[in-house]
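Some chains have been omitted; the remaining ones sit where they do in the full complex.
Chain naming follows the written order as A and B, and within any one chain the residues start at number 1.
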Amino acid sequence: MNNPFFENKGPFKLTNLVYNSKTGLKPTQDSNLLSKEILISDIKSLNDATQKDITFFNSVNYKEAAQSTKAYACITKETLDKYLPKNCKKIFVDNVLLITAKVTEQFYPDSIVDDNNFNLKPINEIFTNIISGQNTLVGPNVKIGNNTKIGHNTIIEKNVTIGSNCYIGSNVILRNTYVEDDVHILDSAIVGKKGFGFIPIQSKNYRYPHIGYVHIKKNCEIGSGSTIDRGSLSLTVIGENTYLDNQVHIAHNVKIGNNCIIAGQVGIAGSASLGNNVMIGGQAGVSGHIKIGNNVQIGGGSGVIKNIPDNSKVMGYPARDLKEFIKDYKNER
Amino acid sequence: MNNPFFENKGPFKLTNLVYNSKTGLKPTQDSNLLSKEILISDIKSLNDATQKDITFFNSVNYKEAAQSTKAYACITKETLDKYLPKNCKKIFVDNVLLITAKVTEQFYPDSIVDDNNFNLKPINEIFTNIISGQNTLVGPNVKIGNNTKIGHNTIIEKNVTIGSNCYIGSNVILRNTYVEDDVHILDSAIVGKKGFGFIPIQSKNYRYPHIGYVHIKKNCEIGSGSTIDRGSLSLTVIGENTYLDNQVHIAHNVKIGNNCIIAGQVGIAGSASLGNNVMIGGQAGVSGHIKIGNNVQIGGGSGVIKNIPDNSKVMGYPARDLKEFIKDYKNER
């Protein structure tokens, strides 16, 4: 993933990055780790990491990605050691996600909370190529294409690129978002805030950085009051010509394909993915990490808790084949 | 339906309206159609159309309305020809809804998107008979009755009539809405935006015009963060003394009766109708085009996918008789 929005404060020497007062980790006598002092450029997923990156590996579900990772080093636990390449330096810890968060925030300290930027300016002082409403504010690192219209009281906080011929409503809040051409974002939508991801700790949870952004492709429509959270390590993506109705919630890292139609009050939990031409009825929910294929239809109110293959029609909670759902319904009556 | 809010650019000669570069239709040799050149005043539903109007007919479900339509002309498909009166001029097309949209937008070009009106004024510059907050803006074609109070940062965009003794909260967005007396619309509600209706087309959906408005009758309350979309051809109606809780979504063309109580996060899909004295528990959903009678109680979380007769109590997903729902529940435990 490119990261156009969050500044990478690296590179760091591996031992400096891992063993410090932030992580609370003490260096071990592991000569394997200490012998070399290369500079670590970034933290990336198992798949994306290069030989200059550090990664993390916390669940056996990702063992295949672990086996082929190119990462220079990996934050993990001893029980997962066997799945990682021999030449990958392992940093064994008790709480993989907590140490990963603490390492990530050294690279990207600005990505943990959405502290408002307090030096916003009236948008029409900065942009003369667009039509904009009153009380609309804009912050740093924002680009807006020609012939885009933006309503009233909208806040384009920082790290936002908007294409041409877009329409952004009133009371909208945008940050850390890349919007292609001809996109409509309706009133009071909130796009690009950090996801609902943190490490639960009694009495004070630990927030982890969200360095992904939201990518909304061309010709989309995002309904009023909808929320789309940005990704943690990867992106949140809304494919071309996908329409979201009002009060939809799209969690962090979700990938939605092209030409999807998602009705009101639907919720898609973190890291779920949808193919192309998916239709979802109102109030349906999709669990986290679920994969939904192409050309799938999900009935209103459904709760999808397993992967759905291409060309399926499902309904129910839990969602099952539509024909079975209808048959059961008729038997019950 | 009267249309106080969207300007009708008609009348148009029938052939000019139908056969032009917007619709992409070429005139046929159908002398029946071309022989007369009357002026078409408006586009209306099968039921509402007069001898000066054009209508459309796309589904056999509406065959009864088709048989008795008074419309001068009808956009339809050849397979539905037999249901229409002989003297109604038929315009046969492949995609009825697409051509209907393209005809409608010639009458009402301003109703396709909710482009902000950018010449809003501070409300207290225009209205001296009300109490209003700061940063609240008001656009053209707005009327507000005496003793109404309106909060801060609220946008009354255009085409809004508000009665007397109303209370409108802060961060509210209103357009294309007729509000009677003694109505409370709470913070961040969004009323009168166009509905989630469009013709799905690969790579670029086609938005159709929404020329209906929202009619909120007297003594209603609309909860915080709720969204009520305006109708496409007909109205969206909230009956007298009906109360909506927070985060409720009412889609386009929905009709709700009097004295209804609708709890938080309920969703009513497009063109559904509710009678009087209907109570709906939190998070319940009603499918599109469903008819719910008078004095109906719908349990929280229910999904209503069929019509519900008067005086029923239902619960479940799909919703069924409440007693059966409870019996099944007890058996399961």
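Here is the rule we use: a residue touches a chain if its C-beta (ideal position, glycine included) is under 8 Å from a C-beta of that chain, and two chains touch if they have at least 3 such contacts.
The model shown is predicted, which means the values in this text are computed figures rather than measured ones.
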Given 2 visible subunits, total identical subunits the whole complex contains: 3
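Note that only the chains that are shown with their structure count from here on.
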Approximate Å spacing (C-alpha centroids) for the pair chain A, chain B: 34
Interface residues, chain B side, partner chain A - complex: 113-116, 118, 120, 135, 137, 153, 155, 157, 171, 173, 188, 190, 193, 196, 198, 200, 202-205, 225, 227, 229, 247, 249, 251, 265, 267, 269, 283, 285, 287, 303, 305, 317-318, 320, 324
Complex contacts: residues of chain A adjacent to chain B: 131-135, 149, 151-153, 167, 169-171, 182, 184, 186-188, 219, 221, 223-225, 240-241, 243, 245-247, 258-259, 261, 263-265, 281-283, 300-301, 316-317, 329, 332-333
